[in-house]
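Only one protein chain is missing; all other protein chains are in place.
On to chain A.
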């Protein structure tokens, strides 16, 4: 890649969201902002090789995009009166008060993740408007057709316009609830990357996990005081740190107990631990679910090997989590930790109580299979593995479950 190409790629990575967000504020229209931003980047590709990379690429791109947007509005609104046009050319908007909370990108995030939009629409819109991913890229990531992604984005934009979803950072009293919606979108993107579904996709999609981390870092920069934002970032970093050790050369999922801990990314772990310690030191508000999940992952990543893990602390953290979130999946994960502390029999009793709620979930059957194996109940274990294999959607996971089943005597 030439230096100029690299500069364009870097600018796209660093400046896309800023350009789209600032144009959205100025023109009040996501379509115009997105199209003008795309045109500005296309112009950069044409012009930078000849003219050189401008000293401030972000400012160059924003100025170019504003011109493109005005051109477009003029073309589309030829009959508009002079007055309106003049307003567009001369930016009358008062300068924004400085401070993280007023960042244009933050407004854009809250608009894209508005609770009045369907979850799939929020994800697609966030990846497009903030991540700068193309429609084909989003479609590939979520294994849906491009027309479906296109439709979701178009519909969401139409709803934002028609229903008047405001382009605004929510008021202080609404902020915690709205931030949690944003974090849910980012966690969903991360998880889809970390345990990708579908028979023809890579088991781990680094592009998606990396994008989720990048956007979470952005939110953290914009909302540095929010504990759950820090918690989610730590959780993602500590999970991502284990990525390369998680799938074997033959494409099989390697579970935590068998992973080569030397292959874990030390820099990501150090950063994750730093965030967890920062949250532990913070006084006041009780930790939310992301902070607790991050703390659990900090315990795992502190252990030299699986036997060295402080299981009593893991179980204590799960107890705290169960308090916040009564979901059966949390209860299942708690039972897995209980197996290490109190033995497989106690854990199996806890897992069996979840049957009503989790009978359709592969991890429920995989956990039962493992516990039954440890209790020497091979036949029942085999049946549970069969069920787990049938329900698992991730290729690496299926390979792991199949091997474990076939090892049973």
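Note that a residue touches a chain if its C-beta (ideal position, glycine included) is under 8 Å from a C-beta of that chain, and two chains touch if they have at least 3 such contacts; residues count from 1.
Heads up, the rule we're going with is that contacts and distances are computed from a predicted model.
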The complex's invisible chain, by UniProt name, from "Oligopeptide transport system permease protein OppC", "Cytochrome c oxidase, subunit I", "Nitrite reductase [nad(P)h], large subunit" or "YCII-related domain-containing protein": "YCII-related domain-containing protein"
Listed residues A:52, A:136 or A:166, member touching the removed chain: A:166
For the chain left out of this view, which of A:3, A:51, A:71 or A:174 touches it? A:174
List every residue of chain A that touches the chain not included in the displayed model. 114-116, 162-166, 168, 170, 174
